[in-house]
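The structure follows.
Shown here: the complex without one of its protein chains, the others still in place.
Our next item is subunit A:
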Amino acid sequence: MFPARFNYYRAESLPEVLDLLARHGSEGKILAGGQSVIPLMKLRLASPAVLIDINRVRELQAIAGDERGGLRIGALTRHHHMEIKKWPRSLALLMDAARDIGDPQVRNLGTVGGALAEVDPAGDWGPVMLSLGARVRAVSPKGERTLPIDELFVDAFTTCLAEDELLREVEIPPLSDGTGTAYLKMERKAGDFAIASAAVRVNRSPDGRCQDVGIGLGGVGLVPLRARGAEDLLRGSNLEEELIREAEESVRKECEPLADIRGSVEFKRQVVGVLFRRALKIALRRAQGEEVEAGHV
């Protein structure tokens, strides 16, 4: 496999990245973990004239708590780091997602920021971050901005970021007590992209009412989707079995899958509904303090 000719720059610091983006943003691509861009270049499906390697930029690598009790995940955080980190039980879905991304080689190099900026319709971090109501911080030579993750995804493999803008970090807002989360995906085989996936964050008050819920879906649209209709159905309810079934149907209606080698539109709607329901049940048990394995579908 022989990529086309390209120039390679390695940045040592964030200002250097921004400088390189200012000069080469229009013809260049950022090289983070390289788990998408390098295969694409080898197949000559992508032939960027310039690669800007950000792997040495320390500012992008940390996972840190913020002052409000939320989390900041640096764009260069490897999937593997997400996998081995001791997350609080309320964030168990981060582990659910991280451990099944690609294979060990992909997880060792691939990054959270890179995966989000790739906007692969079947990527894992998109639905997870949607369910958490995350925000992303982007930086460019002109300054910084923060935007809701929903706005990042414009189209398949397309973000709203400008050519000279870098996704710097993801901010996960603080989660209130009694929150449970889960992420389930169905793949054809280990390491494959998802046929469909569902991420659920649910918060239940002591009297059993659903105070808040976030639902992210993967593999069933051009971009990761948020199932707002199903969220609205469940929010404020007592999460009765019938209502959950109704939400499951809503999830199926809200998504917009495309038929492909992984299955028909009907099949993907079926699967994403099942995944949502099963993920919700796991999240609810976790919210009660139970240790539950997400398992494999």
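The criterion applied here is as follows: a residue touches a chain if its C-beta (ideal position, glycine included) is under 8 Å from a C-beta of that chain, and two chains touch if they have at least 3 such contacts; residues count from 1.
One rule holds in what follows: contacts and distances are computed from a predicted model.
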Hidden chain of the complex, named as in its UniProt record, picked from "histidine kinase", "Xanthine dehydrogenase family protein molybdopterin-binding subunit", "Aspartyl/glutamyl-tRNA(Asn/Gln) amidotransferase subunit C" or "ABC transporter permease": "Xanthine dehydrogenase family protein molybdopterin-binding subunit"
So which of A:51, A:93 or A:186 would be touching the chain we can't see? A:186
Thinking of the whole complex, not just what is shown, which of A:81, A:168 or A:262 touches the missing chain? A:262
In the full complex, which residues of subunit A touch the absent chain? 1-2, 4-5, 43-44, 103, 186, 188-193, 195, 261-264, 266-267, 270-271, 274, 297
